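To start, the structure itself, in structure tokens.
One protein chain omitted, others in place.
Note that the chains are named A, B and C in the order they appear, and that numbering of residues resets to 1 at the start of each chain.
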Amino acid sequence: MLHRLPTPEGLGYLKRMNIRTTSLGCTRNGRAILSGISFDLADGTCLVLRGSNGVGKTTLLKTLAGLLPLQQGSLQIDRDQVAYAGHLDAVKAQLTVEENLQFWAGIYGTGDIRTVLKKLDLSALADRPAHALSAGQKRRLGLARLLVSKRSIWLLDEPTASLDSQSTALVARVISDHCAAGGTAILSTHLELPIRKVLTLDLGKFTSKSADSEPDPFLDEAFA
Amino acid sequence: MIALFKRDIMLAFRSGGGFGLALSFFLIVVMFVPFGVGADLALLAIIAPGILWIGALLACLLSLDRIFQLDFEDGTLDVLATSPLPGEAITGAKAAAHWVTTGLPLTLAAAPLGYLLNLPSEAYFWLVASLLTGTPALSFIGSFGAAITVGVKRGGLLLSLLVLPLYIPTLIFGAQTVTRAATGQDPLSTWAMMTGLSLFAVAAMPLAAALALRVNLR
Amino acid sequence: MSVWKYANPAKFMSLSGRVLPVLTVLSGAFLLVGLVWGFFFTPDDYKQGSTVKIIFLHVPSAFLAINIWIMMLVTSLIWFIRRHHVSALAAKAAAPIGITMTLIALFTGAIWGKPMWGTYWAWDPRLTSFMILFVFYLGYMALWTAIEDRDTAADLTSILCMVGSVFALLSRYAVNFWNQGLHQGASLSVDAETHVDNAFYLPLLVCIAGFVLLFVSLVLLRTRTEIRLRRLSALQVRGSAT
Partner (left out) sequence: MTPDLGKYADAVLSAYGISVLLLAGLIWLSLTQSARARKKLAEEEKRHRKNG
């Protein structure tokens, strides 16, 4: 059962398929929770993962990022283009905003962080230690890391959690701009974000039944 | 890789804890030995090489859990694992930074502390030489232990239990080098063996640590 | 027909269930014969007197202490490369047996040492190596109990076992070196077993066979326990899912 998502208008056939999954299955703590996920995602699109808590949004994102091993199906994704942001900020409290970004620029081998700071309204805060930032400012710093990475596939786990409406709008704008520039984003959120060209995937439909889960050798047959 | 190395050193200086703590601990251990065994200078001269090596080893052990734990807790390791850096580069850079912030200062502090324990004058050069090439082994082997226990809550004690047995050969060769120098024997062969061991640890442990880290990030 | 099919838990359970009673009886018989023979019907050594009878405990336990670690290394490798669950569980099951054997070797060695060397404990290279082996077992077992997730625990303990083996070997060489450095012309080495009289040789072989059989029976029993526990938790997970 292949759930091919409709290609958004304005993207021709020549557009490269950035991410392709075929009947993907994920396990968490050795227990199959998702199966049969198939989608194609073209450049310039944003995919929002929906579903109740515990349905496996984080697990799917981690599998896409390569942090969890692929359990079933096939996955085509350019790992050299993946920038992952988990629900933790990965911000060092002892370093300033600028030092935090400078570090990630060094890791990703990209240079200029000034334009990124400006774009996210962080220039004024550049010398402030990260422990003095508010939750919204920290999240902006996390987004700045994605921009600094200069990578095209963003995998975002709850980027809007614990943010006020203003910060949420900023997150949506940054993601929108990224997709408009040809990038791809897959994110999980409970909110309706004002992003153009957005597709939605309800993970509730792919909850694994134990029948089609990975066979557990310890459940094979009864033994005395 | 250099960025990670630099940042770890910067963090060690910033947070204060890791850097000064190891040195203070080393000083206190050395200070406690005369309290325990008496102030007989002749006796102290005999046990000084062992005390200095064990003190340095324990001081090194103190800060091992910081190598990965903090980055694990705030999600940095997840992001690093998806970055262009290979796993071995992450563990290698972090172990190297640990050495610069603990092994190196301990090496420098060892000579004056040796004087407190009446270490014979012939042994100072070899004390510094053995610690200089031996403490990298402590940091790199320790980083492997830290990578294994990173997912364990309050894993400090477990970390010591796992890492200390792995330190045995380094300790034996290191302390033996200084003892030989102090008693007028040739320390070069033991020093060479310890340095070889250290090189092996620097080359191989990042691989093992990266393997363990990968498992723990799942 | 591949030998790997016995790595399937159900197959392993049925096979081991059939073999275990036989092995248990065999190991009991061998141990009884070997130890009774050794204890009651061997002459005293002209030099060591009756203490030579300790050999029937010391040598087999020392032999197993080392070989159980090697068996754990092999099963760890199999788990790591082929991911057979039974293999990882067998390594976990073997560790407590290994540590018991190490303890027996240490105690009997120390008791033997008292009349021979005049002290229970000397930092003889062999005794010291066993002390080191003991802490390696301790660390390995502590890691198994510390980690909740079973596959993660299996992965990490097998990595530890592999790295630990390298360093255990290095420690052995370092200890040999260190001891020579301290006591020139060491007179305290336990090399009695290298030239064993025929009167002791046969009962010793029986004892070694008995210890090995006992180990195999125990490791099967304990692996079966681990497999049952594993199935128990798998059933519980499935039960809570539905």
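Note that in this section a residue touches a chain if its C-beta (ideal position, glycine included) is under 8 Å from a C-beta of that chain, and two chains touch if they have at least 3 such contacts.
What you see is a predicted model, and the numbers here were worked out from it, not measured in a lab.
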Contact set (omitted chain vs shown chains) is C
Among listed residues C:N67, C:T100 or C:T152, the absent chain is touched only by C:T100
On subunit C, the omitted chain is touched by residues 35, 39-40, 44, 49-51, 53-54, 57-58, 61, 96-97, 100, 103-104, 107-108, 111-112, 114-115, 214, 218, 221-222, 224-225, 228-229, 231-232, 235-236, 238-239, 242
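The rule we apply is simple: only the chains that are shown with their structure count from here on.
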Could you run down the chains that neighbour subunit A and subunit C together? B
Would you identify the chain whose C-alpha centroid lies closest to the centroid of all protein C-alpha atoms displayed? B
Label of the chain whose CA centroid is most distant from the centroid of subunit A: C
In whole angstrom, what separates the CA-based centres of subunit A and subunit C? 49
From the mean C-alpha coordinate of subunit B to that of subunit C, what's the distance rounded to whole Å? 31
Multi-chain contacts in subunit B, i.e. residues touching at least two other chains, fall at 218
I need the residues of subunit C touching at least two other chains; which ones are they? none
Residue positions on subunit A within touch of subunit C in the complex are 29-31, 210, 216-224
Using the touch definition from the top, list the residues of subunit C that touch subunit B in their complex. 132, 135-136, 138-139, 142-143, 146-147, 152, 155-156, 159-160, 162-164, 167-168, 170-171, 173-175, 177-178, 181
In the complex, subunit B touches subunit C at residues 141, 144, 148-149, 151-152, 155, 158, 161-162, 164-166, 168-169, 172-173, 176, 179-180, 190, 193, 197, 205, 208, 211-212, 215-216, 218
